[in-house]
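Attaching a single structure in structure tokens format; questions to follow.
Rather than the whole complex, this shows some of its chains in their spots.
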Amino acid sequence: MFIARVTGSVVSTQKIDTMTGHKLLVVEPYRLEGEKRESLVTTGRTFIAVDTLGSGEGDYVLITQGSSARLTPETKELPIDAVIIGIVDTVHIDRAAVYARNES
Amino acid sequence: MFIARVTGSVVSTQKIDTMTGHKLLVVEPYRLEGEKRESLVTTGRTFIAVDTLGSGEGDYVLITQGSSARLTPETKELPIDAVIIGIVDTVHIDRAAVYARNES
């Protein structure tokens, strides 16, 4: 999995039928940087993921890729390869929080 | 999934039998760039994806990769690893449209 920030959303009306009603979010993978990995920085890449948790723009989320993206109750049998499996509350490195949702 | 622009098509006559009759499009992955992610720019990469939605050159589409590409009604059991699951109408970042199909 990887940490990503939700930056936007995508709308598509002409689509595979089973995709109807599924929220599609734009997410940007982040990585840890700095001598003590104290900074959470963007990778500059862009993915689209299905959201079933009510994630919103600005949230940091956990993304699962590949066939495992179909292993949630609402995504079984969908033709998708990325899903949000959690909204990140905190990221701790060396027992120090480098990200905490309420403080951001 | 990722956003890609359809740039062309591929024809192959000597192929695996089950691939007969399936449209193969050239697609180029795009990513969001700029301080507010206001620009949709190419990654410079090139993939081939199966299309079952009538996508045309210039369209921005959503691509699913891997085993999930076989989870659409017309691609079950095909030896493919990429399929178009939707034609993109709009991409919104921070509630502003960075792409709208009718205006492009």
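Order of writing sets the labels: A and B. Residues in every chain begin at 1.
Keep this in mind: a contact is a pair of C-beta atoms (placed from the backbone, for glycine too) under 8 Å apart; a residue touches a chain by one contact, two chains touch by 3 or more.
Remember, predicted model here, so these are calculated numbers, not experimental data.
Taken as a whole, the complex in this structure file is built from 5 copies of one protein sequence, with 2 shown in place.
Throughout what follows, only the chains that are shown with their structure count from here on.
Measuring from the averaged C-alpha position of subunit A to that of subunit B gives a distance of 20 Å. Residues 7-19, 24, 26, 28, 44-49, 57, 66-67, 69-70, 77-82 of subunit A are the ones touching subunit B in the complex.
The residues of subunit B lying in touch with subunit A in their complex are 1-3, 30-33, 37, 52-54, 62, 64-73, 75, 83, 85-95, 98.
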